[in-house]
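The complex appears here minus one protein chain, its other protein chains still in place.
Up next is subunit A:
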Amino acid sequence: MAALEEEFTLSTVPLGAGPNGLLGVEQSDKTDQFLVTHGGRTVILYKVSDQKPLGSWSVKQGQIITCPAVCNFQTGEFIVVHDNKVLRIWNTENVNLDKVFKATLSAEIYRIHSIQGTEPLVLFKEGAVRGLEALLAEPQQKIETVVSDDEVIKWTKVFMVFRHPVLIFITEKHGNHFAYIQTFSSRTLSKYTLFHGQEEKSVIQNFTASVDRKFISLMSLSSDGCVYETLIPIHPRDPDENQRVVRSLLLKTVVAGNAPSGVALTVLDQDHVAVLGPPLPASKECLSIWNTKFQTLQTSRELPQGTSGQLWYFGENLFMLHGKFLTVIPYKCEVSSLAGALGKLKHSQDPGTHTVPHFVNWETSRGYGFGSQNSEQSKRILRRRKIEVNVPPPAFEQLLSTIKKDSEKDIEVELCKFLAVKRTPDFHAIVGDIVLELLGRHTTEPSFYPRNSLMQLIQTHVLSYSLCPGLMEAALEKTDVQMLQLCLQQFPDIPESITCACLKIFLSISDDSLQETEINMESVSDCSDPVQEKMDEQTEILQNGFNADEQNCDSCDRKLNQKPQDAAEETTSCPVVPKRAALLRNAILHSAYSEMFLLPHLKDIPAQHVTLFLQYLYFLYLKCSENATMTLPGLHPPTLNQIMDWICLLLDANFTVVVMIPEAKRLLLSLYKFVKSQICICSELNKIEVSFRELQKLNQEKNNRELYSIEVLELF
């Protein structure tokens, strides 16, 4: 929740507004220390927590500071510009600004930006930008003109995006505004015309901006008192083209329209902005914090002595001129909750605190008008919410009792209510208990099978096999493949015997009954399309680039080659229907297992099912080898290793059976050939490894410099 703390005055020297007032407040390289540039001649370094100045520097009589002093975060030095063109660089040890490093530039400077992580950037009035070091290396270098005649820079800011600075500046020409984005990673300058939308007559009075990964969110405070937001892409699609960006209303009437004195706006964080200005035409000036997400006023502070329309925000402090003194108001924003936001609304309506004129009903969408009736409405909402909160959530016991006697429909309804409540730390245990309760009723009452509720509970992602031991057994009993698939995907700790039982069901269930079930077909269709490819290519992939004819010309090769047509069919079409493929691929292959425990169960699978599964695995392998990365298409595909492990496991468990089945013969032959070629490759690779090592040794010897040399070293 955003809150403003007690304000305090920083400077004891009275300041005037306008050109002789405050020029700027900037961070120094030490936390809690800030550089305050007074219009005219002085720069003061303040330690804010101590409320005292640490140092003060002035330029000579007759010179005038034209740009706020900044700190170079890389060197800890301070930089200031006087008389538009003269740079001064100094550090805390220097006393007299006259005697410090000076560089006179060839063009007039608008601002110097300095932020952590990059060198200071100098923005010239003509729109050109230079890094400080490059500028100091050649101070008299020619500075190009970027903006057109009569175009004046109104506002500028710099951000770090992916560790590169991005500079934005806004110009005005004949009442039109343009935004320029200068990126330093790609050295592009893009120009945008700010399109005002329907409110043509309003004049933009102040800007602020924040940045996320792709967009700069430019907020502007218009003379009608509303805050508008404009999203400007950091990396434009076509940097050369002059693009238009449209602004949209973000907050309505945060300050009084056509406020006489200055108004100011600054972004505090993702959701909060600070606005300086009178909230009502007649009222005194106020500093208010608004939440842009909920469009609510978070807090506000009256500034009876008036301000200058300048507002800076660094770290946790807001700086502004209150009367004639520089004032600091610490700002804190804790993580806000909905309840907190509402509570604040209520609080702000307490009688007596008249400072806050409006609040926004966040339930109505943005841009809707709001008036007096809104407050009533939201009061009502508030009351209703409060009542709801007071009602205890459907207790767990209540749900359990519902489970004991009510119908499946009622249970579903109660369950929905229960799941909607915020999760407690022991949520997983409670969900486990609910499942056990449901299963308990299922065992006593076999017709009761609350499928939907169970599915819903599984999808909470908190269950594991050990939390609800009977669940998968019940699903197996009911041959509920959809539920089994879900369990296999969600549970991390399924025993191998259950995995194997699922596999048996997946292999044995008839195609017709499969068609009736709803199965998550995620990315199976991509790879079950028959691919028309020529046989020659297939065998080549099969052998991983080895020419079988020369070395491995044995009977099985020849046999395979004699029936190219069959082999091609075998390798390119999926041996199982897509739904079964989905079950096998997305559930079984991903499951965790330990070979030792899985093997005995695999032995129980009937031979023709083993063959079918092997064929499917082999098909997946061929799919894998179609691309260079050896992966399957789609989301979460099984890896090649998983496929290979399953082939090995199946063969280990059932080899004696499979080898006797005539249908499996061709499959085994191709697997045999595949293994043989793999062994071949490995032995070749091992040979190559040895020769590589020799080469490496030779290379090392070459790189190894001699044991003794005399070299020249210069130290800088």
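Operating definition for what follows: contacts are C-beta pairs under 8 Å (C-beta built on N, C-alpha and C of every residue); 3 or more make two chains touch, one makes a residue touch a chain; residues count from 1.
Throughout what follows, contacts and distances are computed from a predicted model.
Trainee: Can you pick, from "NUBP1 factor", "UTP4 small subunit processome component", "maleylacetoacetate isomerase" or "Cell cycle control protein", the UniProt protein name of the chain not displayed?
Mentor: The UniProt record for the chain left out of view names it "UTP4 small subunit processome component".
Trainee: Among A:Val95, A:Ala137, A:Val203 or A:Val421, which one is in touch with the chain left out?
Mentor: Only one listed residue reaches the unshown chain, and that is A:Ala137.
Trainee: Kindly state which of the options A:Asp410, A:Glu477, A:Asp511 or A:Glu689 is in contact with the chain not pictured.
Mentor: A:Glu689
Trainee: For subunit A, which positions touch the chain that isn't shown here?
Mentor: Contact residues on subunit A toward the absent chain are 29, 74-77, 101, 133, 136-138, 679, 681-683, 685-686, 689, 700, 704-716.
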